[in-house]
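Worksheet: the structure to be examined is printed underneath.
For this view, one protein chain was removed and the others were kept in their places.
Presenting chain A:
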Amino acid sequence: MEKRVTFRGWLLPLLLIAPQVIISAVFFFYPAGQAIWQSLFIPDPFGLSSQFVGLGNFEFLLTDKFYRASFVTTAVFSILVTLCSMIPALFLAVLADRLIKGSGVYRTLLIWPYAVAPAVAGVLWLFMFNTRVGVVSWYLGQLGYDWNHVLNGNEAMGLVVVASAWGRISYNFLFFFAALQAVPRSVIEAAAIDGAHFWRRFFTIVLPLLSPTTFFLLVVNIVYAFFETFGVIHTITSGGPQQATTILVYKVFSDGFVGQDLGSSSAQSVILLIVVGLLTVVQFKYIEKRVHY
């Protein structure tokens, strides 16, 4: 889409676009280029010189069992976060949609956890499940369950999943609620007259009509779980125990800044770059489809 009416001149538009282009070049393209460049080298331990290794870093990563484990961890983590944030959100949205009165109040009460930073959410959940002072872990102890996410990898994973999914419920609720409100009342009423009860209407009419929203939220939540949950992991488990919660983004950080392994960290950045690229393509394909629809 283009404008018919435009202004003349070339200096002014270049000046207007310059700030964004310069900032993108300095803080975006140059670092991204550096990441690609550094991924081809292994620096010596003193950082004085580096040796060209071609795709050696990638080869090493793809055969490294810790990196592969991190891939699996990330996959499990993002699937769980997506499910744990979308299913409750859909449930609440269906409830809110059925209420004629009060759905606005519930919406207000439900959206604000979205504003809580992932890192702060991490601290809140850590506090509830803290092995020494946590309320929930204490009551679990009374029930005979010994909660210890510091030692138990599965419990650690469960905790970071719940803490990451918690704020996302608000986000997903908003989108599901908006989509449900857009479902034509006449269709629902026609089905009701034909004798379809609530659950039947939900599964045969409402859910299919929600599928564009559902698909969109799937992609967005996976992107969130991949890239925006660093704060949760860092505050609750720091990737432990035994790397049970080391997702890919956390590994870039821990290898690059804690382990000072720049070659490997850069190669990991490049791999993530490819992952983001693929996810973006999927997202755009979907948007195109929606435009057709």
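By our rule, a contact is a pair of C-beta atoms (placed from the backbone, for glycine too) under 8 Å apart; a residue touches a chain by one contact, two chains touch by 3 or more; residues count from 1.
Keep this in mind: contacts and distances are computed from a predicted model.
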Name of the absent chain as recorded in UniProt (options "ABC transmembrane type-1 domain-containing protein", "DNA-binding response regulator", "dihydrouracil dehydrogenase (NAD(+))" or "sn-glycerol-3-phosphate transport system permease protein UgpE"): "sn-glycerol-3-phosphate transport system permease protein UgpE"
Candidates A:53, A:76, A:188 or A:218 - the one touching the absent chain: A:188
Chain not shown: contacting residue from A:56, A:88, A:153 or A:212: A:88
On chain A, residues whose C-beta touches the chain left out of the figure: 1, 3-7, 9-10, 12-14, 16-17, 19-21, 23-24, 26-32, 34-35, 38, 88, 91-92, 95-96, 98-100, 102, 106-121, 123-125, 127-128, 132-135, 138-139, 166, 169-171, 174-175, 178, 185, 188-189, 192, 201, 216, 220, 227-228, 230-231, 234-235, 249, 252-253, 256-257, 262, 265-266, 269, 272-273, 276-277, 280, 287
